[in-house]
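What follows is a single structure, written as structure tokens, with notes after it.
Note that one protein chain of the assembly has been removed; the remaining protein chains are unaltered in position.
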Amino acid sequence: MIDLHEILTFNSSPFMYLVLALMAVPLFSFFTTGLFGKKAPLWASFLLLLNTGLAVYLLLTNIHAELQNFRGQWFQLGNISITLNIMVDELMLIMSVIVNFISLLVHVFSMEYMKHDKRLSLYYRYLGLFTFSMMGIVLFYDLLLMFVFWELVGLSSFLLIGFWFEKKSASLAANKAFIMNRIGDAGFITGLMILFTQFQSFDLEAIKTLMLLSEIEDGNWIVHFMNNGEQVFNSIDGRWLSAAGIALFCGAVGKSAQFPLQIWLPDAMEGPTPVSALIHAATMVAAGVFMLARIFVILDAQALEVVAIVGAVTAFMAAIAALSQFDIKKVLAYSTISQLGYMVLAMGIGAYSAGLFHLITHAFFKAGLFLSAGIIIHQLHALEDKDVSFDPQDMRVMGGLRKHMPKTFFAFLFCALALAGLPGFSGFLSKDAILLNLSAWTDHKGGGFYIPEVLAFATVIFTAFYTFRMIFLVFFGEFRLPSLIQDAKLKALPKDGNAKLMVPALLLGALSLSLWFGFTLEAEGSWLYHLIETPVFLVPVSYAATSLIDIPERYFEALHTIIPAVSIGFAFIGFVLAYLAYKPGAKLEKAFVNRREPVGPLGQISFYHWYQDSLYTKIILPFILLLSRCLAWFDAQIIDRFLDGLAKLAVVLGHVTKWFDKYFVDGLVNLTATTSGKVGQLTRSIQSGKVQTFVVMSFVFLLLILLLLMF
Amino acid sequence: MPLNFVLFLGALLFCAGLYTVITKKNTIMVLVGVELMLNAANVNLVAFSRFDAVGIQGQVFALFVITVAAAEAAIGLALVVKVYQHFQTANIDEINELKG
Amino acid sequence: MAHLLSFIVFIPLVGGLLVLLTPKTYEYLYKVVTLSSLGLTLLLSIYLVAGFDTGLQEAINTEQQLQFAEKADWFSFSLGSLGEISVDYFLGVDGINVTMLVLAALVLFIGAISSWNIKKHQKGYFGLYLLLSTSVLGCFVALDFFLFYLFFEFMLLPMYFLIGIWGGPRKEYAAIKFFLYTLVGSVFILIVMIGLYNSVYDPLKTAEAANLSVSGMNTEQIIEAVQQQVESGAIAKEDLVKSFNMLHMANDANYIPGSFLDKAGLSTVFGQPARWIAFLALLIGFAIKLPSFPFHTWLPDAHVEAPTPISVVLAGILLKIGGYGIIRTAYAMFPDGAYHYAWLIGFVGIFSIIYGAMNALAQKDLKKLIAYSSVSHMGFVLLGLSAMTVEGISGAMYQMFSHGLISAMLFLLVGVLYDRTHDRMIENYGGLASQLPKFTVFVTIAFFASLGLPGFSGFVAELTVFIGAFKSEATNGAIPFWMPIVGTLGLILGAGYYLWTLQRMFMGKFWVKDKHWLSTLKDLELREYIMLVPLVALTLLFGIYPALLFDLINASVISFVDHISPLAK
């Protein structure tokens, strides 16, 4: 029988420090950047450049080397040792490159974007903190440690969203983000509890090994192993296996903004735009998907179905919501949610590689979109002054920017096309892979499981639609701002930003071309896709889902030609619709410009994102607050009163006995008096005869005692 | 004369005494009531001492009681005088200033 | 170093006497004496931890598992047919109380620093403070129930005066409330104490008293022999030496056969087995101190009225005495009761967690909010204990320790604000972050630490409690799975009330209710840094490197669980 301690062997090598450096450098930047004042951006970016270099170096040297991991003990809990485990595998290497790279670009971008902010160095420290904790998630192959950094990422996101805390909306958005994540994390912790109870370890390697050994016997999920010498035999109800998966997934739901917790992400746009690019588009929100990838093999069929459905629903809802927004960042936010939905869906159907592939491509093009949007916002913002004020994020003030800022246009366009999933762009490959697997999955599964497929394909159309809507509204037609501010006069027209702004955007724009990932129109043709191959499920067979690998080839043959065609077709439909609706001079475009908010039920639902937000803020939250007030009242008025009451009761009793000692007796005396006949005179004579009442009283009590004793 | 007559007498005296103590307004009368109660006891003692195997302890006791009662009465009367000086009355109802 | 514990416990007392003897003209000396004596205590207790052997693995109810133990006959006499009664001066540390001792020393020291700006009746204040220190420290290391009870009760008087004289507007009410609640609790404890020492004997002393021939036997054998003889009734009842020794009380074999609380547990009170009732009484007695729902209502009042340093000590240590008491007495002496009432305890635990959090959400007074958060956090202690698993118990202890640090920090911060404006109402402030950036940094750290952010000690504690509690049903079936899962609500609510407060008070545009505060609202000063920085550092340290604490307690906790866990029986 296998002993836990044979799995959890402590090992390390000098190479480990190199890997740890990936975390150490950003942390160092967090601590030191404060010291550099004005020069802080340079210093931080320099450190991150180093880190990126390191990440790339590691990727190149180890991409084909065999897996190696470093493990040490964090602390000993009873006789169970809680370990730290760093695993160097493709996923970790690739992710670390992406995170560092995009973070680096954002650092550079922010030099210009944030340069007027008074808390500039603090901003860079937060970026450092974020990168550090993000790397933590990527590096550690250990659920507990992953959770630790998971929360730290949440913290840095909280700090960055609320960076302009003077704005009430910003602080509220920060709280919302953190609390929504916390709800998810409660699930995560539950997952941890279940797995720990069963396997006595958080170490993914241990969990996976033991999961392989565990089995289902008449509905109980049992595992049998040794823990340094002593036998461990755990058996709990099998449903906890699914529960564990779902609970852990809750964490992902929070972090990756899936239904029903996704509402924090649009608000998170209160943060600086580069931050949105880094955290709320490329890296942090992808962490949920990354985590799903880590625990992929211990998810059972039920859990995976839940994942798939949640993903599909999210993708669809968000796509709808993106259709009618005015705020360019809002559009991008919803599109992010929708794309994350795709990734989660992919994980749910078991399209591991496709999901991660989409994660990577999306990271680039969405970051690119945000940065280009950032440029536009920045430049428009530069136009504001005392008598001209407008919301530089509102697409209604934009239009025709293609002429004024061409570079930005191209950066934006490339990324947008990738987002819309047109061939030749990275997004096409990954999304195509997902759709392909999805339809295979549906055909194989049958039953009610066509819903995800329908939603996913509908989403393709909507995606193309809102993408091109955005492009038309922002870059084509006339620049609307001047017409909107009749009285005042613009001091200049918007133009492309300087190198610090443009280089990152263009770089990302270029990276959203598909040729970097292989000169092909199919995901299978891409080197990256093959780098990440789908693992096999380890859960007991009776609970395991059928892996796509096991799905017979025939399911795919037909699809290989159809799916790309369909998706391209759908994308094209989306484009045409958008063109008809929003091409310069189209009536919707006019209507749109001078309307406060969209009309019609669909428009409303879309604009208010299915009213989900109001459900939280107008119903659930008030209810909780009310409840808490009631409880507080209960506490102060009932419990406290009651316990004080006991104390008071004593005092009252004091009164009573005192009164008793003094007056009660008269009553008794009257009683004796009546018995002895001549009431009137007696009562008068005794009224306040204190001594006598004393005597009577004592005597009566003696009699009472007597009676009590007799009976 | 059978014992129980005497005992009955004693009980009667006792009750009468107690009643006086309880009901009379005048302090002197109250003291008299006490005397009655004491004498009730005396009656019992004397009566029982007839059945004393070894002697007449009862009667001795009675004597002692009478003496002590006298002393008590003396003190009582002295106090009554004292009270009268202060309150210009011996009516027990009007001697009532100590309140708890 | 011999008698280390005695030094630790009684140095503050000596300091107190010094303070009382120092004439008013040298008032500045009071602080010096207080600070130096408590500082010395702190140093000694650190020295003690340094010398603490973490590997020592002995049964929890034997004296071999104690370290730095000091035992001396205090007094003993034969009380008629009760037989000989012996009370010892018995101090010692094991994994269960060593952490508490250090915590107490630390928090008391910091409390002393924060007493710096106490103005009125300094002599009385510092005298009482040092008296309190001694009784608190003693309470944690006393292993003789009589001695323990002495310290436990003696705590009340200084506390009563410290709250009642130096407190806020409704100080009298708060003081008497504190005193009465705790006294009710201690009456429960007293009842059981009487019952216990009437049922427990001291084997070794009995061996002397009954002059058994113990030549050439080692201690264990003697104890063995005595227990057998008592079992068989060979030793007369009058020769038995009744013992207040807590370790003996925790050992079934030392219960006199046929005595009221013996292991057979035949005697009943109100139809329930006496041992269960005894457990319940102890539990209630200490739960009032903890405090847990529904005995918690004294806490908000006491906290709101008490001066800052006293709130710090109250939240930092006194509450822990409740938890420590439950572990040391109730659980150790009546494991059967503990197992029988596990469900109840666990339920009260999660209820306190959620109830406290909900109440905190509704508070308008910052200090009250923190007080209720304490109720919530102490709920975790109960939840962890009720699980009766190694993880649960360790988690409970860790929670007590970390809450000691964090709540101290929180109350200090409230004090900082109160010193500036003499107002604690949340709605009277806004956007303080821009006015008091450094203060805000510390508040944010404290809040996040308290809501259990990883990296801070609170997280390790809560996580451990949760996994321990969840493990329970799978291993010993003390409490069901759903309890810890429901308990996780506490995490969410915790985030809720802390972040909401943060947002209302510190974010947004700066404004305060009263314009005069603008002049008084200064950022942190050196003395406050001296208090806060160590606390922050420690919270981080114990969050990042929990082994520091777990290594101290592991051995004891394992044997403790072996002792109480029903499966071991």
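Observations
Just so it is clear, A, B and C label the chains in written order, and each chain counts residues from 1 on its own.
Keep in mind that, in the parts below, a contact is a pair of C-beta atoms (placed from the backbone, for glycine too) under 8 Å apart; a residue touches a chain by one contact, two chains touch by 3 or more.
We adopt the following convention: contacts and distances are computed from a predicted model.
Looking at the choices "GntR family transcriptional regulator", "ABC transporter permease", "Sarcosine oxidase subunit alpha family protein" or "NADH-quinone oxidoreductase subunit N", the name in the UniProt record of the chain not drawn here is "NADH-quinone oxidoreductase subunit N".
Touch, as defined at the top, links the missing chain to these shown chains in the whole complex: A, B, C. Here one chain is not drawn; of A:Trp516, A:Phe556 or A:Phe699, the residue touching it is A:Phe699. Touching the chain that is not shown, out of C:Leu35, C:Ala69, C:Ile191 or C:Val441: C:Ile191 (per the contact rule at the top). The hidden chain makes contact, of the residues C:Gly111, C:Gly124, C:Pro203 or C:Gly455, with C:Gly124.
Contact with the omitted chain, checked across C:Val14, C:Leu29, C:Leu150 or C:Ile544, is made by C:Leu150.
One chain of the complex is left out; on subunit B, the residues touching it are 7, 10, 14, 17-18, 21, 27, 30-31, 33-34, 37-38, 40-42, 44-45, 47-49, 51-58, 60-61, 64-65, 68, 71-72, 75-76, 78-80, 82-83, 85-87, 92, 95-98, 100.
Seen from subunit A, the chain kept out of the figure touches residues 650-651, 653-658, 661, 690-692, 694-695, 697-699, 701-702, 705-706, 708-710.
Of the residues in subunit C, those that touch the hidden partner chain are 74-82, 121, 124, 149-150, 153-154, 156-157, 160-161, 164-165, 171-172, 175-176, 179-180, 183-184, 187, 190-191, 194-195, 197-198, 259-260, 267, 269.
Note that in this section only the chains that are shown with their structure count from here on.
Centroids built from CA atoms put subunit C at 64 Å from subunit B.
Between subunit A and subunit C the centroid-to-centroid distance comes to 38 Å (mean Cα coordinates, whole Å). Those residues of subunit A whose C-beta lies close enough to touch subunit B in the complex are 658, 661-662, 669, 672-673, 676, 682, 685-692, 695-696, 699.
Listed in rising order, the residues of subunit C touching subunit A in the complex are 177, 180-181, 293-295, 297, 355, 358-359, 361-363, 390-391, 394, 431, 433-434, 448, 453-455, 459, 463-464, 466-467, 469-471, 474, 481, 484-485, 488-489, 491-492, 495-496, 499-500, 502-503, 506-509, 545-547, 550-551, 554, 557-558, 561. Subunit A meets subunit C in the complex at residues 73-80, 144, 147-149, 151-152, 155, 162, 165-168, 170-172, 174-175, 178-179, 182-183, 185-186, 189-190, 192-194, 196-198, 234-236, 240, 624-625, 627-629, 631-632, 635, 639-640, 643-644, 647.
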